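For this depiction, one protein chain was excluded, whereas all remaining protein chains were kept in their positions.
Right after this comes subunit A.
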Amino acid sequence: MNINLTLIGQSIAFAIFVWFCVKYVWPPITAAMEARQKKIADGLSAADRASLDLELAQEKAAKQLQQAKEEAAVLIDQANKRAAQIVEASKDDARKEGEKLIEQARAEIQQERVQAREALRAEVATLAIAGAEKILETSVDAKAHSEMLDKLAAQL
């Protein structure tokens, strides 16, 4: 229980320990701890920002999808219309073509009829003459009656 120099020695040791702790122990440890705290705080705020970004991106994606659907609907509509138009147009074309063909056919028929009539006329004249020859039992002068026969044929 004696008080002696130990007292002073202990005080000196204490002072040196405190000095060392203040200078070499405390600062690096607290610095690292603060750095970690900051890192964690940064990480958390980054996560917050990321989730916000995600939300925005989802919204944007939904909007774009909606837009794309609308555009697609418009395109389909246009395509339908266009298809209807094409069908309509081709029907028209077909009808016109058909009419044209009919017209051509009619013209051909008309032509053939005229030809056939011409042929018949020529034939009729010959037949009439042959018939008259038979009737008259004589030869008819073809030249003398051709004028009359041509008139007859023209009347046919």
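Convention: a contact is a pair of C-beta atoms (placed from the backbone, for glycine too) under 8 Å apart; a residue touches a chain by one contact, two chains touch by 3 or more; residues count from 1.
The rule is simple: contacts and distances are computed from a predicted model.
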item	value
"Probable membrane transporter protein", "ATP synthase subunit a", "Thiol reductase thioredoxin" or "Anti-sigma-W factor RsiW" - which is the UniProt name of the missing chain	"ATP synthase subunit a"
Identified contact with the non-displayed chain, of A:Met33, A:Leu54, A:Ala72 or A:Met148	A:Met33
Contact set of subunit A toward the excluded chain (per top definition)	1-11, 13-15, 17-18, 20-22, 24-26, 28-33, 35-36, 39
